[in-house]
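All remarks here apply to the structure that follows.
One protein chain is absent from this view; the other protein chains keep their places.
Take a look at chain A:
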Amino acid sequence: MGLAAPKNRSKISNDPQNTTWANNTERFGHKILTSQGWTPGASLGATDAAHKAHYTAASQSHIRVFLKDDNLGLGAKRGSERAENFGLAGFASILGRLNGKEEEVKKEEERQEKIQQRAYVYQKFGMMNFVSGGYLVGDKIEKGVKKEIEPESSDNEVTEKKSKKRKRSGEEEVKKGDEEEPKLKRKKKSVSLREEAAKVDAALKATTKSKKDKKAKSASETPAIDSEPLSDKARRKAEKRARKEEKKLKKALKKAAKEAAKSNPTTEDPSSESSDEEESTSANSVPTTGTSTPSGLTYNPRGMHAVRQRYIRQKKMASMDPQALKEIFMIKTPS
């Protein structure tokens, strides 16, 4: 509950704005100001000040603020809006972090180890997702104009996607199914986490049917964690959109992969793996269904994306299927 809503007030004063005082022109303060040449409605300050153009409305009347007496994050609204992270929006920022190269395959083992370590962290604390918003240049933010990334690469895509996302609320709902893990972790940390992990593990043993399972699972689990039920129609619609988006993203990814390979050939960046993995998810799932895609598109800063589930799946795929392995590393694939 970030902003104080009147309903929370115990009792509202008769004259909360104290107009009795404000309207009284007999007061000492009013008298003194008038005697010094002030007229009601005028602002204070030097006459003909050179910087007058910079004055704000707060020079006229005091600043009004909302009261905040909770830990609700910035932009979160109480009740109506849920504060989960939704995957899709963050997707494009994966770009620029990709450094896949075929020779690096041997590093795969090392990576997997790291992934395991990270999985521990996610399991324990839940996961934070982030979306890249460009680079800070001076005190402005410039979208994707830094050495590492080419101007049109990722960021434009993100913006576009995001604005779309905002318009279509249904789409967000779709993702909830796949996003349940972080959500759950966050809410009922350790206990539910363990359960969840076990569930996920089990579900993933049968990799091939995973997407179907997953869909079913998400559908069944969503209500438990999500108070706002989602209409089937909305979901279908959103899914369709997601599929479309995905294709675009795929393209973007490829472009970025090239970039990354060019600009960042040596650094072994933990973040890249996750991005890679994300990519693989999308790459793999597109042809088959597309419904699971949005989850795969979640991004977070360095590597952390996702949920254990996905790591395991990817690990398996990577070792089983050379094509998948290629995709994980963002090696050029026929488009």
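Keep this in mind: contacts are C-beta pairs under 8 Å (C-beta built on N, C-alpha and C of every residue); 3 or more make two chains touch, one makes a residue touch a chain; residues count from 1.
Following the convention adopted for this analysis, contacts and distances are computed from a predicted model.
> When you check the chain that is not on display against UniProt, which of "Methyltransferase HEMK2", "Vacuolar fusion protein MON1 homolog", "Cytoplasmic tRNA 2-thiolation protein 2" or "RNA helicase" does it turn out to be?
The chain we cannot see is, by its UniProt record, "RNA helicase".
> Under the stated touch rule, tell me which residues of chain A contact the chain that is not displayed.
Within chain A, the residues that touch the unshown chain are 4, 8-22, 27-30, 32-33, 35-38, 40, 42-47, 49-51, 54-56, 58-63, 65-69, 71-77, 81-90, 93, 114, 117-118, 120-122, 124-141, 146-148, 159, 162, 166, 172, 186, 269-271, 298-304.
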